[in-house]
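Sharing a structure below in structure tokens format, with a few things to ask.
A single protein chain has been removed from this complex, and every other one stays in its place.
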Amino acid sequence: MAKSGKIFPVLASAALLVASVSPSFAAAPIKIGVAGAHSGDLASYGLPTLKGAELVVKDVNAKGGIKGELVELVLVDEQCKPEAAANVATKLVSDNVKAVIGHTCSGPTKAALPIYRDAGIVAISPSATTPELTQSGEYKYFFRTIASDDRQARTMTDFVLEKLAPKKIAILHDKGDYGLGLATYARKFIGESGKAEVVLFEGITVGQVDFSAVIQKIKRSGAEVVIFGGYHPEASKLVSQMRKKRLDAIFVSDDGAKDEAFIKVAGKDAEGVYATGPTDTTKNPLTIEYREKFKKAEGADPGSFFDNGIAATLAIINALDKAKSFTADDVATALRSEKVDTPFGEISFDEHGDPVGIGFNMFVVKDGQYVTAE
Amino acid sequence: MNVITIKNFRNALVTALWFMFLTFPIMVIKVNTTENLIVWRWHNLLYVGATAFTASLLTALYRQYRDRKRSQQQQEEGTSRVSWNERFFNTPAIARPVCALGALFFLVFPLLFSTYQVNIMTTALMYVVLGLGLNIVVGVAGLLNLGYVAFYAVGAYTYALLNMHYGVGFWVALPLGGIMAALFGILLGFPVLRLRGDYLAIVTLGFGEIILLVLKNWSEFSQGPGGISNISRPGLFNIQLSMEATLNYQYYLTIAMVLLTIFVINRLQNSRIGRALFALREDEIACQAMGIDKTTIKLTAFALGATWAGLAGVFFAAKNAYINPDSFTFLESAMILCIVVLGGMGSILGVIIGALVLILLPEYLRAFSDYRMLAFGAILVSMMIFRPQGIVANIRQSYRSSKDGAP
Amino acid sequence: MNMEPILSVRGLCMDFGGIRALDKLDLRIRAGEIAALIGPNGAGKTTFFNCLTGIYTPTAGELLLAPPGQPSRRLNGLKPNRVTEAGLARTFQNIRLFPGMTVLENVLIGRHCRTKAKILGAILRDPRTRREERENVDIGMALLKKVGLAHMADEVAKNLPYGAQRRLEIARALATEPLLLLLDEPAAGMNPQETQELISLIRSIRAEGLSILLIEHDMKLVMSLSDYIFVVDYGRKIAEGVPEEVRINPVVIKAYLGEEVDYA
Partner (left out) sequence: MEYFLELVFSGLTRGSIYALIALGYTMVYGIIGLINFAHGEIYMIGAFTALIIATVLNMYGLPLPAVLILAAIAAIVWSAAYGFTVERVAYRPLRGAPRLSPLISAIGMSIFLQNYVMLAQTPNFLPFPTLIPEPAFLEPIASMVGTTDLTILLVTTVVMVLLTLLIKFTRTGKAMRATSQDRTMAFLVGVNVDTVISITFVIGSSLAAIGGVLIASHIGQINFYIGFIAGIKAFTAAVLGGIGSIPGAVLGSFVLGLTESFATGYVSSAYEDVFAFSLLVLILIFRPAGLLGKASIEKV
């Protein structure tokens, strides 16, 4: 990957100039890239990972780093835009990072992974959930510290079919990558089970002011349960307007809606809403430790995917430390074989790169709080 | 002499007070209704006041300067005013070495800078192509198209889908992407040609939205919001290239594309068709009265502009190897339009500078990333107020009669 | 003089939402003559031009163009560009040049309908396109010379003095190789010397065999220049004839006097 090998003699002087500016290789610390949305409208999904990684690396460096070398984070921002992701991925490659923590969203991850694969770099995402990232088998150096959409959909449909046991289910989604993916899996699993009928499968428009037409349609379909794949702004709008139109079908949503903001916005309409989310980690000592550190540094509660970001950073640092060398193959092997302690407890990774030990649970809003649903 | 009069001062004071009032709720009070918190930020009021005061004084000074310059020019009536770019191009002693240096810079760019910089530059160059394409429609023919990105999407998806289903390579897809986009351009052109000005704008905007929605919703066709990944990168005689080499190769391909675009558009502008397009912008009625078929020429403009968007789309898909509908939103259309207007409508050099500035500036302003879009909006407004002709004003070609003896 | 009519207008009517702007207008213009259409303000002269050149579609009536030695052609309902191709070219009352384009380019636009170069030709610049372009520039320069603007060929049109803009409009119209040239108040706003130059320019154009129809307010110019005059008022033809006849026609005098009374 080194640039120096291919420079034309004529331009050697110019190259020297550049080389003298860039840090010399001898004292180079181990670089790890952090790629994701650090600005723009989706920054609230990417920044917690970044802060988490910084906290972990601070601790690691305080203890002497990896194999005696200090760890340095290279932060790159792509605002969850695929075209920007391809650009920052090449930046990380040319910066010679040993691994990448990222990306935040699935689309940019898809755009960046071929570049990391070709360059031989391991990537570990705290929040990209599209199943095919791991299941397609195309990216053997890709890992994640979040369960994929199909597992979430499985948790969701199992709960709905067993505990709520409706006959008719309506599925809505926000036409986005995440929401549509989840909705599609939910439809598939419900169809396979044969226990209930999907009477409606519709996409809604994000940002639309009024959903009453689609709500009347749900009402007519006679669905007892509404499953929604998407994020909390649309989820709260839907559930509020459903209640206003006197439709009291049970509302079930996903991790995107399992957010404090959902409860605040939907208010009393949020009561009794189900949402899947990662297994409750609040009692884990690592979670408590890092949440406190974050609160001390930033003066606020960390946002989405903070635990996942911590887990990804801990896992990749552990793997780099245990691996025979920094080549992608060795690091990947270490990730698969070495167990690591994270806010989710002890985890490792299966042959696809999906985490073993991070699962989903169903939560329900009770008295203005999400509690684990029984 | 520039003098700040008492009146200027008073105006500035009034402006400052007005803006302090105006921004009071949004700037000073920050409510967090999820936490039921109110933060009072009185210091912001001070900043707003000071900024508005200074801005008002500066504007007053600028107005004085402009009026003085105007009256000077009126005194020197008869000597025609020459813009800086005209002077630049008419002085070969300066223009040639500068152009040569510029060309050399772009030629050796990948050798001097990291792959990341090369990649960014490739992106910027793609926007040069897009800008030049839209320039035909908006800058030259004066048809406001707010859905230009739709044709970009058509090109990108043409390649991505052909590549996914039939393994069609970049070089075959390139012309196909251009043709598909041109067909869409004509398809859109037919119904909307009767519309004038802003009606055309809103219909093209709607067209852009329709294409985007179809790409999002029709998953069986377009893979939906998940997008299409693993699109082949452009090949070079079946040689396996390293990633860095591929990126450099793409860079040079894009440079070639830009050169081809400039060449074609330059020739078009100074041709029968190009003149007719210009005339269409200047005066539609006179244009028809001079025997120009309005419909044909408008369709030509739409198709030409669309072709370039289609070609750029194929490049985009090949460069990123992954596309999804999110890359083709209205904001992208607005961005390309801004490149054209900011650079200077109808001016090739202007559009190039506009694209490089608008795409590269934000990349290097990452430090101010939060304020980037704020500054972008402010720059657009102030550019329109202080320099509406754009960075580089358009210059008209001069023709020489064969009887004058010139070539 | 050739007495064949080159343009025949029969029963031309134009309504704008209930208001009849032109009422059963009949006129014939003979090949090679300078005809004039006069009448008070608002009489419908410019509306007549707009009907003739396809900008408005007439409500009723016939517009027939008879090129010498060819069958006559109906102009009703043709698009403006088709009318121009058929051989009618016009200037505008309120000058409509392409202000941002150069003087020569303005004339070259007039060449559009007589040339063929397509996009591919423009890009490749094959010999045919180059020859066509060279011929165009030559013709354009020759026309500019004729109207006395050759020295300003590269000037942007909007920077031209008023009189020069009027002459440029004529050159641009001539570039379309018309059979009949329609001039809408060509002398408006010109000083006496410019008017004199204009008269000789129009004469020289006629000398090349073109027919000319002009709308004009300047009576001196009309009387000295025209072979035949049509007078319209309230959309109707109220008189026609050679200048001497029209000058003494009481109906015409009344129409004009009436107008002057209005102004007083």
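Just a few scattered comments:
Note that the chains are named A, B and C in the order they appear, and that numbering of residues resets to 1 at the start of each chain.
Keep in mind that, in the parts below, a residue touches a chain if its C-beta (ideal position, glycine included) is under 8 Å from a C-beta of that chain, and two chains touch if they have at least 3 such contacts.
Fair warning: this is a prediction, and the values are worked out from it, not measured in the lab.
Here the missing chain is touched by one residue of A:Glu132, A:Glu202 or A:Glu224, and it is A:Glu202.
Within the complete assembly, A:Lys245 is the residue of A:Lys168, A:Lys245 or A:Lys322 that touches the hidden chain.
Remark: the omitted chain is touched by one listed residue; of B:Val203, B:Ala245 or B:Leu361 this is B:Val203.
Contact with the chain not shown here comes from a single listed residue; of B:Leu57, B:Val149, B:Ala173 or B:Val192, that residue is B:Val192. For the chain left out of this panel, the touching residue among B:Met257, B:Met345, B:Ile359 or B:Ile391 is B:Met345. Touching residues on subunit B toward the chain that is not drawn are 18-19, 21-23, 25-27, 29-34, 36, 38, 44, 138, 144, 191-192, 194-199, 201-203, 205-207, 209-210, 213-214, 217, 285, 330, 334, 337-338, 341-342, 345, 370-371, 373-374, 376-381, 383-385, 388.
Subunit A meets the missing chain through residues 41, 43-44, 175, 202-205, 207-210, 212-217, 219-220, 232-233, 236-237, 240, 244-247, 261, 264-267.
Criterion: only the chains that are shown with their structure count from here on.
Nearest to the global CA centroid, when each chain is reduced to the mean of its CA atoms, is chain B. Remark: subunit A and subunit B have CA centroids separated by 34 Å (rounded to whole angstrom).
Per-chain CA centroids place subunit A at a distance of 72 Å from subunit C. Among the residues of subunit A, none is in touch with two or more other chains.
In the complex of the two chains, the subunit B residues touching subunit A come out as 33-34, 108, 111-116, 118-120, 123, 216-217, 219, 224-227, 229-230, 243-244, 247, 316, 319-324, 326-327, 366, 369-370, 372. Interface residues of subunit B, counted against subunit C in their complex, comprise 80, 264, 267-268, 271-276, 278-279, 282-283, 285-294, 300, 304, 394, 396-404. Residues 1, 3, 6-8, 11, 14-15, 18, 38-40, 77, 81-83, 86-88, 90-91, 93-95, 106-107, 110-111, 114-115, 118-119, 130, 132, 138, 175-177, 180-181, 203, 260-261, 264-265 of subunit A are the ones that touch subunit B when the two sit in their complex.
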